[in-house]
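One protein chain is absent from this view; the other protein chains keep their places.
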Amino acid sequence: MEAVAIVTILALAQFVFFSIQVGSMRGKHEIKAPATSGHPEFERMFRIQQNTMEQLVVFIPALWMFAYFVNPLWGAGLGVVFIVGRFIYRSSYLKDPASRGSGFTITFLPTAVMLVWTLVLTASSFF
Amino acid sequence: MEAVAIVTILALAQFVFFSIQVGSMRGKHEIKAPATSGHPEFERMFRIQQNTMEQLVVFIPALWMFAYFVNPLWGAGLGVVFIVGRFIYRSSYLKDPASRGSGFTITFLPTAVMLVWTLVLTASSFF
Partner (left out) sequence: MEAVAIVTILALAQFVFFSIQVGSMRGKHEIKAPATSGHPEFERMFRIQQNTMEQLVVFIPALWMFAYFVNPLWGAGLGVVFIVGRFIYRSSYLKDPASRGSGFTITFLPTAVMLVWTLVLTASSFF
């Protein structure tokens, strides 16, 4: 489970990094809290961070259930794909929000695979 | 714990389904990212999805602590109530946001029961 913990910490650190960038764009574009709009670049980074949180809420339980019921090392590997996908999502969204699709898909696919796989395995234990 | 995993996956799948609906309402009402407003129907679905995320952040830890310290099967049963309540919340919110109260209560009650029950049991272990 150590590999799963490491990947979880890296994914959380990535989210903290995105949050720090939201904060520094507040400074750069002089957008004072509690405002969450006012400049396109800030709004993009804010939505990147918010969408990453939405993904983490699903990814982290999916990862740990997959690690427990299926395989921790495969879970860690799929988690690395998630992190890479999020960096692609971030850079493409910042350039042009309309191009965020592929980064989004690379992030979401590992989570979907882990959820379906764990569901099949746990559900089959009742038959 | 298999039943708890299945209910967790179904609750996460419900949230993913709500997120997909937010995305399709972006298309329907031509609301381009990073905007999060522009049409009442989009804004309602967006708030349904956001509120569901807020609930999941509390529900998932509550469910697994309850399953571990109290009873996994009762936890799974309360989790089903959560999911049903969220569907009621979604359909009533989409019709009229002012009518979202009962769906909200049906979702929140199982979480509250699990949190209080687990708190009483774990706290009593110190006496």
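Letters A and B mark the chains as written, and numbering starts fresh at 1 in each.
Everything below uses one rule, namely that contacts are C-beta pairs under 8 Å (C-beta built on N, C-alpha and C of every residue); 3 or more make two chains touch, one makes a residue touch a chain.
Quick caveat, the model's predicted, so the values are computed rather than measured.
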item	value
Residue of A:57, A:78 or A:119 touching the missing chain in the full complex	A:57
Residue among A:5, A:98 or A:120 that touches the chain left out of view	A:5
Touch list for chain A against the chain that is not drawn	2-3, 5-6, 8-9, 12-13, 15-16, 19, 32-36, 49, 53, 56-57, 60
Missing-chain contacts mapped onto chain B	40, 43-44, 46-47, 53-54, 57-58, 61-62, 65, 69, 93, 97-98, 100, 115, 118-119, 122-123, 125-126
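Assume only the chains that are shown with their structure count from here on.
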item	value
Centroid spacing, where centroids are CA-atom means, of chain A and chain B in whole angstrom	19
